[in-house]
Each structure stands twice: as structure tokens, then as C-alpha cells.
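The complex appears here minus one protein chain, its other protein chains still in place.
On to chain A.
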Amino acid sequence: MIKAILIFNNHGKPRLSKFYQPYSEDTQQQIIRETFHLVSKRDENVCNFLEGGLLIGGSDNKLIYRHYATLYFVFCVDSSESELGILDLIQVFVETLDKCFENVCELDLIFHVDKVHNILAEMVMGGMVLETNMNEIVTQIDAQNKLEKSELIVYTGLFCISQDFSQAGLAGAPARAVSAVKNMNLPEIPRNINIGDISIKVPNLPSFK
């Protein structure tokens, strides 16, 4: 079983947290902090396994992590998971993110954490590995995005009507509205943000399959 999946950056800022056991929000933050503390002080070329995540489960549990550019991907698993298997799973996860976001970088994760969740949900369900085949995952994600888009068209239609209305009375609204819609459909990353623009390097590790 996978107990938790955490993504945080080099400064410990959480980018995604998924717990497969219920914890209070405070405990979750504590776990993230503790995990960051454990993981961040390790050198680059040491092994990717860590024992002794004190908060999350007992001695049976291990932290398995990978560090890509600015992000740490940490899986907390128990002994029923194969350590090397999980390392490969992290790789598959990152590669899938790379495919879905087209050259993924930390900003993608910052602004689209919901999408990352959706991708993760196609790989791991309730703490168990659901799918490891990247093509299959991407196909399902694409199909769901398509479905979402088809539903969104209805809204764009509504929006056109609203524009008519706004011309009648609401003066400053349209410009703002247009930008909102734009943001909704095509995520455009604002320029005024200065950290974490480095895209995640996906090293060519020996694939699992």
C-alpha cells in the first residue's frame, strides 16, 4: 500500500499532497514538514530510500523519493510495495506529467494542482497502484479532458450572451471576463513570477518495463 504521496519544492512548499489515510490538516502539514526535513538534507547521490518517517505509520513504512530539478516526489509506502517498483512508478508519474503538460515545470504544478491530482488518480487509487502503462494513463486523461471541454463549450456559449448583456450596462466587465475565460481554458503562465521556471529534467533511467 502507498500511504501518502507528497510533492514539494526545494524550500518545502507543498505542491501536491495526497494522503491515503485520514490525518487532520495539522498532522498533514507536520508530516510534510518532517518529510521535507528528512529528504532535503540528503545528498544527491545517496540512495532514494529512507526509513524512519516517524509520523506516518510505523517501522513497516519507507519513504521512497526522487528529486527532479526543483521538486521532490516522495512516496510513503509499506513493505508490500517493491522499492524499485515504486521508484519506477515515480518515473512514470513524472513522465506522464511531462506528456500532459508538455515539458512540465514547477509552475504547471503550482497552478494546476487539480490536474496533477487527476493524473495521479489514474495511476494510484486509494493507495494501490492502478495503472503503470503511460500510454493508457495519457489516453484516459485526454478522454476526460475532451469530455470536460465539451461541457465547457456550453459555458462559452453562455458567456457570449453575457457579453451582450454587459454591453447594455456593465461597463468594465468584458475585458476582465475574457481574461478569466482564457485562464480557464488555456492556462497561460503569468510573467511576474520569478521562481521555479526551470523545467523538470526527466533523466533517461532504465525503464521498468
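Everything below uses one rule, namely that a contact is a pair of C-beta atoms (placed from the backbone, for glycine too) under 8 Å apart; a residue touches a chain by one contact, two chains touch by 3 or more; residues count from 1.
Here is the rule we use: contacts and distances are computed from a predicted model.
Participant: For the complex's missing chain, which UniProt name, "VPS26 endosomal protein sorting factor C", "DELLA protein", "Adaptor related protein complex 3 subunit delta 1" or "Auxin-responsive protein"?
Facilitator: UniProt protein name of the non-displayed chain: "Adaptor related protein complex 3 subunit delta 1".
Participant: Tell me which residue among A:Ala69, A:Ile110 or A:Val138 touches the hidden chain in the full complex.
Facilitator: Of all options in A:Ala69, A:Ile110 or A:Val138, contact with the hidden chain holds for A:Ile110.
Participant: In terms of residues, what is the contact footprint of the unshown chain on chain A?
Facilitator: 1, 14, 16-18, 20, 22, 24-26, 28-29, 43, 45-52, 80, 82-85, 87-88, 110-114, 117-118, 121, 125-133, 136, 140, 143-144, 147-148, 151-152, 155, 158-159, 161-162, 165-166, 170, 173, 176-177, 180-181, 183-184, 187, 190, 192-193, 206, 208-209
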